[in-house]
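The complex is shown incomplete by one protein chain, all other protein chains being positioned as in the whole.
Moving on to chain A:
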Amino acid sequence: MNRLTVENLSVSFRIPGAVVRAVSEASFTVRPGRCLALVGESGCGKSVLAHALLGLLPGNAEASGSAVLSQSGGGGDVELIGASERTLAGRVRGRAIGLIPQSPATHLTPVRTARAQMQEAVREMGRPPGTADELAEKFGLSPADLDKYPHELSGGMAQRVANAMALAGDPWLLLADEPTTGLDRDLVDRAMGALRALCDEGRAVLLITHDLRAAERVADDLAVMYASRIVELGPVREVLDRPRHPYSAGLVDAQPDRAFVPVPGMPPELTALPDGCAFAPRCGHRTDACDVRPARGGGDGRVACHHPLAVQDGVQEDAKEDSRA
């Protein structure tokens, strides 16, 4: 079966006088039929992670670790980190991994109709010309919609065109990078519904978002990223209902339908990450142990914390029992 296995993926950037550690030792797996959502605040490194998988990092970036596409049908295995442009362009982008971009309306070329761009994508991917119309119909776009220029499309329609174009090469993995930016709640719900449908037809989805509620609607698994690291990874209901990392718990609690209280303090700069736990300075559970960086462990590899919240400690109202794992 197809799968993407990311192991110890790190990405850093050299800038004058400093090194920005954007992704540190990320490990996760994405499988067909499942959606993994990667959530975290802006600047935590989640978009860089997406770009690394597509070989779209800028020249001053250094990536290490591995991200392997294992493909059962014809595609073969591909190591994405350090792959040649030829491999990426010929075998990966659009064909194995489709990108659903941030703000689809601006992703499209403004001077050409949606149809012209769809057809170009289909042609480049070597699919039959009728594919464009089929894809459009699949996403509920009429032929008349395709004849429009990007500025004539509403936000929801531009989103659907972007989804259809991402499928031009029939990729088994879709990478959606903040696909809901600027959409209102109804459109977010619909976009998430479309992603879920893609999962249900057997594709894998990696969703990158800052929007916990959007992630909740579509994801099977949730990875919480903080200061370049995945600090918690588990089934979405588990992580949202019974978060075990204090940062996850803080994020969940900060939502307006929960306590609506911010996590105190600010995240550290990615140029000056502490040696120990990066969340410790903001954490009420901090002890001396936190001077040593915690690995994601505990058997299931769910949480990177020396003092994970016990199951009852989360944000459940009935969390009264005194228990510390």
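By our rule, a residue touches a chain if its C-beta (ideal position, glycine included) is under 8 Å from a C-beta of that chain, and two chains touch if they have at least 3 such contacts; residues count from 1.
Following the convention adopted for this analysis, contacts and distances are computed from a predicted model.
Of the names listed as "Peptide/nickel transport system ATP-binding protein", "ABC transporter permease", "Fe-S-cluster-containing dehydrogenase component" or "Cytochrome bo(3) ubiquinol oxidase subunit 4", the one that matches the UniProt record for the absent chain is "Peptide/nickel transport system ATP-binding protein". Within the complete assembly, A:262 is the residue of A:126, A:143, A:235 or A:262 that touches the hidden chain.
Touch with the chain omitted from the figure is made, among A:169, A:250 or A:294, by A:250. Contact between chain A and the absent chain runs through residues 39-43, 154-156, 181-187, 210, 212-213, 250-252, 254-257, 260-263, 265-266, 269.
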